[in-house]
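Take this structure, written in structure tokens, and hold onto it; I'll ask about it next.
A single protein chain has been omitted from the complex, and every remaining protein chain is retained in its original position.
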Amino acid sequence: MREITFAQACNEALRHELQRDSSVFMIGEDIAHYGGMFRVTDGLMAEFGEDRIIDTPISESGFLGMALGAALAGKRPVAELMFIDFSLVAMDQILNNIAKTHYMSGGAAKVPLTIVTQGGGYKGAAAQHSQMLEALFLHVPGIKVVTPSTPADAKGLLSASIRDDNPVLFIEHKQLLNLKGHVPEGEHLVPLGSAHVIQPGTDVTVLTYSYTVQLCRNVVQELSSFGVSVELVDLRSLNPLDWDTISQSVTKTHRVLIVHESHKRCGVGVDLAAQIQEQLFDELDAPIGICSAADVPIPFAAGLESEVLPTESRIRKAILEVMGREV
Amino acid sequence: MREITFAQACNEALRHELQRDSSVFMIGEDIAHYGGMFRVTDGLMAEFGEDRIIDTPISESGFLGMALGAALAGKRPVAELMFIDFSLVAMDQILNNIAKTHYMSGGAAKVPLTIVTQGGGYKGAAAQHSQMLEALFLHVPGIKVVTPSTPADAKGLLSASIRDDNPVLFIEHKQLLNLKGHVPEGEHLVPLGSAHVIQPGTDVTVLTYSYTVQLCRNVVQELSSFGVSVELVDLRSLNPLDWDTISQSVTKTHRVLIVHESHKRCGVGVDLAAQIQEQLFDELDAPIGICSAADVPIPFAAGLESEVLPTESRIRKAILEVMGREV
Amino acid sequence: MESPSAESFLRQMATLQALERELTTLSQSGRLRGSLHLAQGQEAVPAGACAALQPSDYLTATYRGHGYVLAKGCSLDGVLAEILGKATGLACGKGGKMHLFDLSHGLLGTNGIVGAGVGSVVGAALTAKMDRNGRVGLTVFGDGAINQGHVHEAMNMAALYQLPVIFLCENNLYAEMTPLHRSHGNVNLLERASSYGMDAIQVDGNDPFKVYEVVKKAVDLGRSGGGPTFIEALTYRTVGHYQADAGTSYRTLEEIEEWRQNSPIKRLSARIGPDAEKIIDEADELVHEAVERALGSPDPDPATALQGVFA
Partner (left out) sequence: MESPSAESFLRQMATLQALERELTTLSQSGRLRGSLHLAQGQEAVPAGACAALQPSDYLTATYRGHGYVLAKGCSLDGVLAEILGKATGLACGKGGKMHLFDLSHGLLGTNGIVGAGVGSVVGAALTAKMDRNGRVGLTVFGDGAINQGHVHEAMNMAALYQLPVIFLCENNLYAEMTPLHRSHGNVNLLERASSYGMDAIQVDGNDPFKVYEVVKKAVDLGRSGGGPTFIEALTYRTVGHYQADAGTSYRTLEEIEEWRQNSPIKRLSARIGPDAEKIIDEADELVHEAVERALGSPDPDPATALQGVFA
């Protein structure tokens, strides 16, 4: 199979869905004439026209409100938020309106709206351009959250997100956009809510998603040569969550580490840890570990940023800690 | 000691701080001429003038940005957000700016800014006027979160919040505003980060805050007559957290239930549960329970809302479950 | 489309008046939960505006928007049942007064967040332009809402893309308890709207014919590809902001009384003459019966509370 980048894989999914369903259209900043800050929408305006690939003013609250209205009027809008950090200027549209409309309408209104955004750190983009804010969207009910880690999953999950009848937040990680991988041509769907066991193992379960999957892969590989057998699970979507895969894995290994890049307090790590101990208390041989960003804003300088975000060495240490081994 | 309402206690704290420190001022909607939607600022304009008690347009992002600038220029602004639900139109100012400025400036800038807001359900205010969004403010570092449950604590914590050199979100619960209680006259301070053990007990620890403290009080009382000894802890502030009190209690009872009104996923319950199992795994005799709102938007009809929010009967059931008793 | 008759306008306005009278009683007796935002004195704006719309045109309104919802043609029974939290309500009791939806009548929602529904209508109008189906969208909001950033963003985009949108601003002189001169650097709202590049016009909001006329013109402009229009309808809420506000601590009794005398229902009744009373009585009866039906409707099954977050 040919290799393409994560960004190209997203581009393919968008093109495929735009071709397939005339009710799909895109709206966002610099996505049409320029082709997107990260080239994710490259060439789409040329193919589908300015009517379906729409450049907007710097008005995130405005264009997300429009996307909601368009969805209610029967379209399947895909809105691009250039950085997930900018979601905060549009949070009322996202959490008070887009997320709640289906429920508030007693089911009468459907909101098939995908928000494609880009987030994450490790690039010196500092406190306002490095966040992974998925937890905010998980806390307030009504929006699905999808976090692919490979080009193939990006394509399959983005197509599935656009076809979903609900609001979906699709998060690209800035460190993944140029990552290359094998990606099926043509139609490719990965259902929302299905985790992927990257490597089966018996000693400890590592649950992760998005860019930290790549970091964990390296660590797990390395540890296997020391006889540590890690079951590495890429969650792929955080809402819906693939609870079956999680619980099967925990029931097998009895030890769990959750790795993510966002902050710890009220984040995904504590969310999963609490649910696991609630459901599978007697299965646990050790406290569930969480390896996440420290609870400080993301600093700029390289030496500071790498102190705050998960690194391979901190992940390795955390795995060994969960296993009760000397670090 | 005389009894006054929660709203009056807040009003006293505001008046006290405005008298004490000329750099304190207030800004918000309908707080000056009208005296506040919930009478919390009643009479303050008459006493301190229009220059210090400032009515604003319906521009939450605008006036919170102004409060940040005023804090940087040496004032101690107190901004009122009429409903915590409306924080979502100002989230960029709160989480990307107010919360991050001190850290991003390397400590050079201080932001002594208090946001007083009102939240919570049980009143048929429906999906956009019933939320308790504290988890969002706990996830992104840089803002303290204070959640009093009694008039006396409201006064003491509000004074302490205003004197704190950091951004503080102070949440009044709509069900508490008219609650009466004994409140010290004159200066009264309750330090941020100190939990209050309402009732010592030996069988199970219940951690809660804000309005659900009142629900838990009733349940705990009732259970004590059945021989169940609950240690009821009012956390009072969620950041900073009084970890010492929590860990002492868990070490004593070995069983924990966390009760709160907001949603479960990435909420305060999972946050505390994960931290407790991480730190005190061997102390736990049972899975930590969480009794929270269901993960659905808050519905309007009485019979639906009470199905979603914690009730005394659900809290009772959850306590007994944590104790492994037949329900 | 011809302008409706005076009788027809009065019927619409009297229905809203009757509805609000019934709701006030229900609220006072505790049978209606939560806050209740009344539109008394403002009845002519929804009546006039919605008469210029087709059922397939789009609408968003506010917490004070039930008059628009009815005038747009949504079922009185469905609206009342929703306001009372019944299983038979438009949203099965989940939405409540502030969250009325009826897609079959183009109603994309009333909203509890000031200004938040404005973008939705602009987006729906975008689809109308894409599909060249001749629909327009109307969004109503208050003089206070115009200070919310979202409204500004949405107005600019409607003008930019030349979308068929009517921005109907009900200027009732107050946002909650705050008068315009204490919330607007410049109280001339037309200047603000026209600065985005759209027509902006003021109208006597207490005259349904005049409201109909300007909205009709804006609708025609929108349908023919001429882009958005901003309409400022001057009106007055003769009651408090919501049930717990008497409305008298920030306005003089004289001011209120003057507007009461000038109320659209009074004005129109005088014009119609003796027949007016009959129309009003009929509306009262119609609404009263609907209230009885709604009160007798079943409550939602509690289990439904936990369902329906996702489609």
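Note that the chains take the letters A, B and C in the order they are written out, and that residue 1 is the start of every chain.
Throughout what follows, a contact is a pair of C-beta atoms (placed from the backbone, for glycine too) under 8 Å apart; a residue touches a chain by one contact, two chains touch by 3 or more.
For clarity, every value in this text was computed on a predicted model and none was experimentally measured.
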Practice prompt. Give me the visible chains that the unshown chain touches, in label order.
Written response: A, B, C
Worksheet entry | Identified contact with the non-displayed chain, of C:35, C:88 or C:183 | C:183
Worksheet item: Quick one: which of B:15, B:39, B:110 or B:163 touches the chain that's been left out?
Response: B:110
Worksheet entry | Contact with the hidden chain (one of C:70, C:198, C:219 or C:309) | C:198
Worksheet entry | Listed residues C:158, C:256 or C:309, member touching the removed chain | C:158
Worksheet item: Please identify, in ascending order, the residues of chain C that touch the omitted chain?
Response: 147-153, 155-160, 182-186, 188, 191-192, 194-198
Item to complete: Determine and list the chain B residues touching the chain excluded from the picture.
Response: 25, 51-52, 54, 56-57, 59, 61-75, 77, 92-93, 96-97, 101-112, 141-142, 144, 165-166
Worksheet, complete the sentence: Note that chain A touches the chain not displayed via residues 29-30, 33-34, 37, 55-59, 61-62, 85-86, 88-89, 123-129, 294-297, 299-308
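One rule holds for everything that comes next: only the chains that are shown with their structure count from here on.
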Discussion item. I'd like to verify one number: the distance from the centre of chain A to the centre of chain B, where each centre is the average of its C-alpha atoms, in whole angstrom.
Written reply: 30
Response to the item:
In whole angstrom, the CA-centroid distance of chain A from chain C equals 40
Worksheet entry | Between chain C and chain B, distance of the C-alpha-averaged centres to the nearest whole Å | 35
Fill in: Shared-contact residues (touching 2 or more other chains) in chain B
61, 85-86, 88-89, 126-128, 295-297, 299
Discussion item. Residues touching two or more other chains, restricted to chain C: which are they?
Written reply: 91, 93-95, 99, 111-113, 116, 149-150, 308-309
